[in-house]
Each structure stands twice: as structure tokens, then as C-alpha cells.
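Pasting a structure below so you can have a look.
What you see is the complex with one protein chain gone and the rest in place.
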Amino acid sequence: MVKSHAKLVLILALAVIGMFGFGFALVPIYNSLCQTLGINGKTYNRAVAYDEKKAVIVKDREVLVEFVATNNGSVPWAFYPETKKLRVHPGEIAKLAFYAENKTNFSMTVQAIPSITPGIAAKYLKKTECFCFTQQTLNGHEAMDMPLLFHLDPDLPETVKTITLSYTLFDVTGKK
Amino acid sequence: MSDVLTHDIDHDVHDDHGPEQGKGVLGFIKRWLFTTNHKDIGTLYLWLAMVSFFVAGAMALVIRAELFQPGLRFVDPNFFNQMTTLHGLMMLFGVVMPAFTGMANWQIPMMIGAPDMALPRLNNWSFWILPFAFALLGSTLFHSGGGPNFGWTMYAPLSTKFAPPSTDFMIFAIHMMGISSIMGSINIIATILNMRAPGMTLMKMPMFVWTWLITAFLLIAIMPVLAGAVTMMLADRHFGTSFFEAAGGGDPILFQHVFWFFGHPEVYVLVLPAFGVVSEVIPTFSRKPLFGYHFMVYATVSIALLSFVVWVHHMFTTGVPLGAELFFMYTTMLISVPTGIKVFNWVSTMFKGAMTFETPMLFAVAFVFLFTIGGFTGLMLALVPADYQYQDTYFVVAHFHYVLVPGVIFALMAATYYWLPKWTGHMYNETLGKWHFWLSVISVNIAFFPMHFLGLAGMPRRIPDYALQFTNFNMITTVGAFIFGFSQLLFLYNVIATIRHGKKVDGQVWEGAKGLEWTLPSPPPYHSFTVPPHIH
Partner (left out) sequence: MLNRFCASRLLAVLAGLITGTSAMAATDNWQLNMYKGVTPVSKDMYDLHMIAMLICTLIGIAVFGVMIYALIYHRKSKGFTPAAFHDNTRLEILWSIIPFLILVGLAVPATTILMRMDDTSESDVTIKIVGYQWKWQYQYLDQGISYFSSLATPYNQLAGQGSKGEWYLLEVDKPLVLPVNKKIRFLVTSNDVVHSWWVPELGVKRDAIPGFMHEAWARIEKPGTYRGQCAELCGINHGFMPIVVQAVSEEEFNQWVAGQSSAAAQQATTENDPQAQTDLTRDVLMTLGKEKYEVICAACHKSDGSGLPPMYPPLKGSSVAVGHPIERHIEMILNGVPGSAMQAYRDQLNNTEIAAIATYERNAWENNTGDLVQPSEVARVRQGEIHEPTMVNKVQGGGLQ
């Protein structure tokens, strides 16, 4: 006589459903874990509230921040920083603009993706306002100045003297 | 194959019957399609591997023919890239893994005194997925747009946004092959943990069984990761996700991390059973027990565990942070310690033994020499600053071909020559075996040693044409590759001839062989150890 396997089958089926659900639950789990642990990847597309009056500005240290722009996949826009370099004190707010021009005849939507080098500096560059936080749309032959407000956290390691903030422009027309 | 197993039935075993096979072609097909016998299924896996070996080997010869001299001659660069991609995929997933699974199927039940695998029907399904998977994979060469052309490593976005439509079919084939491996591994673990003959503790198991036990755990851990990676590829291609696409917040490097988290343990999946085979063959032909059995087990476990924390060594030039580079450099270097222990133990097994050099031993000894050379270049590759000059050059190609060809493939040859007499009841042709060995070992070095020089001189990987200063070594390599490729026909001939006829052998076969499988007649009955043996 073969024993009934019904209980085992039920347990296994529940395990499968549970694991499947776990896959979906991973999204909020990752979100909260990455936020609490401050793991890179989630820190650059969030605006950081910053009150400069209350901040500590390190006056005796200067960091050179360079700005670079690249168009990905032959995006037919003009895209460049209007200021190429800034010397900033950690803690003080810096402000500059990037020029963007849609050189086609039709409306396009782009997404700028930032990349910071050296990598260790990435989490110390805090942006308060950035055109990279969201997609930008321009009609044909329109142009605009896109602002960027950021500051360097005073905890930035001493060895970092130059930071390069690079934006790559991607065409996301038609994508959500 | 059915002929072999119905001859030579040991008349001392009662209630023994051969395979149930009906009449004619239909009977033949039904027997092989529905078999749940571990010996039959082992045979199926081994024949799949043999066929794949020649198909993937032919692709290698297309590559080497193209690289014989500078200038595009035979194939266009896109087809060349398809050849390199499919050569890699087929050799790893279509040759080595099925071959070792076939060895596992044949040997594990006999070595532990079990009548069959724990889950025989699952065993049948595990195999039969594979011909479909590989037919699908091979068919991609004929799809419009061509076959996958982005290397077996499938880096995004070359494999997502810029890849041909056949990529989706390749992904499907990989899923099927992964499921097969996972099911097979579950079967192996269940068998080894539950069905050992009474008295066979874990620390009395043969090394081949140990290495397969560990390999099976590795497979269960990593195949889902590969499945995840290729599913994310599929999602990026068709379902609007951006896992590997910076525009949507993703990162091409994420693919590399996920892939290599699978990929590095995968290469240990390929090599651990080879270690197991060598640990069986050398003691037999040295007439001396394996040196340091306990340390061999611990070393194998250490290698398996360490293999999970080294994956970034494939990505040193991608811009990972300094801390990561240092960590992974140290862990990668560390793997050489347990690997070294194994090599020292094999040498110590041979030392003060009384060696004879039948073909299996020749391949096993060559393994120790040449795998170790591959290990040395592996250590050099672990050093990050030096790796910057080696990464993506022929130095890497030389390294992994040394560990895979005169390493893993030679171990498979050794295993085949070693166990074929047991499986078939006939001794193979020793002269032909020796010709096969010497042609192989010489040509394999002619083919792959110059690749070290090419890499150091600056020749990148995966290029169909090269600068003139790389000509001479490329020519030599191609000559060696062709000799090696054609020499394998000797092996094929020997295997087929041995199955059909040959000098009859007794159960012991090899004077120094120890282990439960050698207590069975040659060939063993269709169902062996229906009564568990006693272990002293």
C-alpha cells in the first residue's frame, strides 16, 4: 500500500506559491534595505534636502568638480554643461546649468543618467536639484537650460581632489 | 548497446533480466525513450556528449582555420562570432556537463552499492530535455539574423539591445538545459545521501562520488542564477525592463555580476568531477591508496565554497572599486591553496607506488601536469595589475583551455578508457588508445601553449583577423588544433569498436582497482546490487 502523499504535495505547493510571492516582495525589501544601508545605486536619483545656512562648510579645502556630457546612441540633441569646472568647498551649494537642444523637427523625451568618478566619491555628491531626476521633453527645435544644484558632503575622503560628474543622455521617447 | 547488455549475463545472479526491449525499430526507440535504468541513461548522456564534442569541435576548427593567417578568408566576422559563441556554449553545456552526468549515472549507483538512482523517472526526464535544448540551440545558426554572436558570456547590451532574434531561442535552450542540470543534481544528492550500502559512511565513499556530491550542490545553487540572468535578458529585450540598460536606471555591469556569480562556480562544476576521476585512476595504476583522502575531501569542499566569492575576477577592468578588486584578488589567490593540496596528494599517491601506464593512467598523469600549468596561469590572472594586461587576451584563452582540454577533457578520456571495459565487458584496443593519447597530448600543447605568447604580445580575444606580428604562433596553434581534432576520431573508433567486440574482461579488469563497481561482473547486470553489499 502506498502512503498518501497529499500532505507533502500541499506543503510543496504552498512553498512554490510562497517563493513566487517572495519574488514580488523582494522589490519593497530591496528598497528599504538599500535605503537603510545607503548602498550605491539608489542614492543618485533622489533629491537631498539641504539647508546651507545650517550646514558646515569646509573653507580650507577645495575640490575640483568637472562636468562632462555624452549623447548615447547618436541622440540628436545638443547637450553640454555651460560651466565646465567648478572649485567648491565641501558643504557649500554649487549651481550650474546644462544646455539641451532638440535638433530634430519632432518632440523627443530624454533621460540623463549621471555617473561619478572616482567611484568612492559617488555617495558624497548630493544633488538638491537635478534634471537627471526625471525625463525631459522638448518639441522640435526647442532648447532649454537645465539647472543642477549640489553640494559635497564634508565627509568626502581627503584623497579625493577631483570629481568628474558625467551625464549620458538617452532617448526614451515613447518609453514610460 | 542493447546487444552488449543482453550478452554476458552473470549466471550467479538470480532474477536477472536484461533491458525490456520490444521488437524492431519501434521496440528500440521505446526502450531508449522510456528507460529508467541508470546504465541506459548514462549511455544516453555519454552519446549526446560525444556527438556534441564533434559538432563543437568542428566549430573550433572553423575558428582556427579562419585564424590560420591574417586576412579574412573563409567566414565573415559575424559568422565567426557565432562560431565562438556556440563553440563555447556547446562545449560547456553540451559536452562536459552531460558527459560527467553520464559518468555519474553509470558509476555512482555501482560505487555506493545502490540498485539505481533515487529518482529513475526524473532521471529519464533530465536526459531527454537535452536533445531538444541542443537542437534548439543549434538551430539558431539557421534563423534569420543569424545565431547568437556575443560570446558564451552574453554581455549586455550586446546580447539584449543589439542581438539577433535567435537570442530568445538560445535563452529558452539555456532554461531547458538548466532545468535538466537541477533535476539531475537533486537526483544525485538524493541517491548519495540515502542509498549508500550499509557500512559505507560518507568518509568511505570513493572520491568520484564525493566530488559529484559537492558538484550537485553547486549546480543547484548556480543554475537558478543563470536562469535569472537570461530571464532578465529576455525581459530587457521584450518586456520593457531596464535591468542592464542605464537609461532606465539599470547597469550593464549588473549582468556581468549575475552571470559570473553563476559562471565562476560553473567552471568548478566542470572540473570537480574531473578531480574525482583522477582520484580514482591514479591510485589504481599506482597500486597504492589515494594519499590524504580526508584532506582531499576538505580541499574539494573548500574549493566549492571559495568558488562563490571570486566572481569579480572576471571583471577587474570594468571599474569596480579598489576595495572590491583587493578582496576578490585575495579570495581568487586563496583558491590555489586547496587546489595545490589536491595536486600534491596526487603526486604523493604516485610517489613510491608501482605504476603501470595503461591509457587511463596516461591521461590522468597528463591531467596532473597540464591542469597544474593551467592553475599557474590562473594564479597569474588573479593578480589584478597583471590581469589588466591579460584580461580579454589570448592569455586567458590559453588558461582556460589548459584547464578544460588537457584538464577536464583528458579526465573524461581517462574515465572512458577506465570504465568502458567494465560497462561493455570488452577491453579497448590499447595500441589505439596509446596512439590517441600521444597524438592528443602533443597536439594539445602545440595548439594551446603558443596562445600564452599571443596574449602577452597583445592579441585580444574573439577577433577573426589579427595584426601581422601574431601570425606565426597563430599558424602553429591552428596546426595543433587540427591534429588534435582529427585525433579524436581514433577515440570515437575505439569506443565503438570496444562496445561491439574486444577481448573479454573479468570483473576486476585492472589489477589495482578497488571499489564496489569492480566486484560486479563486466558488463554488470542490467540491475546490479538489487541486494545491498556488505562494506568492510
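Here the chain labels run A and B in written order, and each chain numbers its own residues starting at 1.
Throughout what follows, a contact is a pair of C-beta atoms (placed from the backbone, for glycine too) under 8 Å apart; a residue touches a chain by one contact, two chains touch by 3 or more.
What you see is a predicted model; the values in this text were computed from it and never measured.
Considering the whole complex, the residue from B:Gln21, B:Ser139, B:Thr317 or B:Thr519 that touches the absent chain is B:Thr317. When the whole complex is considered, the residue among B:Ala467, B:Ile496 or B:Val531 that touches the unshown chain is B:Ala467.
Where chain B meets the missing chain, the touching residues are 69-73, 76-78, 81, 144-146, 149-151, 155-158, 161-162, 164-165, 245-247, 251-253, 286-295, 317-319, 322, 325-326, 329-330, 333-334, 336-337, 340-341, 343-345, 347-357, 365, 368-369, 372-373, 376-377, 379-380, 383-386, 388-389, 391-393, 435, 439, 453, 456-458, 460-473, 475-476, 479, 490. One chain of the complex is left out; on chain A, the residues touching it are 47-49, 66, 68, 70-76, 84, 101-104, 113, 115-118, 127-131, 133-138, 141-147, 149, 159-162, 164, 166, 168, 170-171.
As a working rule, only the chains that are shown with their structure count from here on.
Of all residues in chain B, those touching chain A in their complex are 240, 246-249, 251, 319, 321-322. On chain A, the positions that touch chain B within their shared complex are 41, 45, 72, 111, 113, 117, 119-120, 168, 170-172, 175-176.
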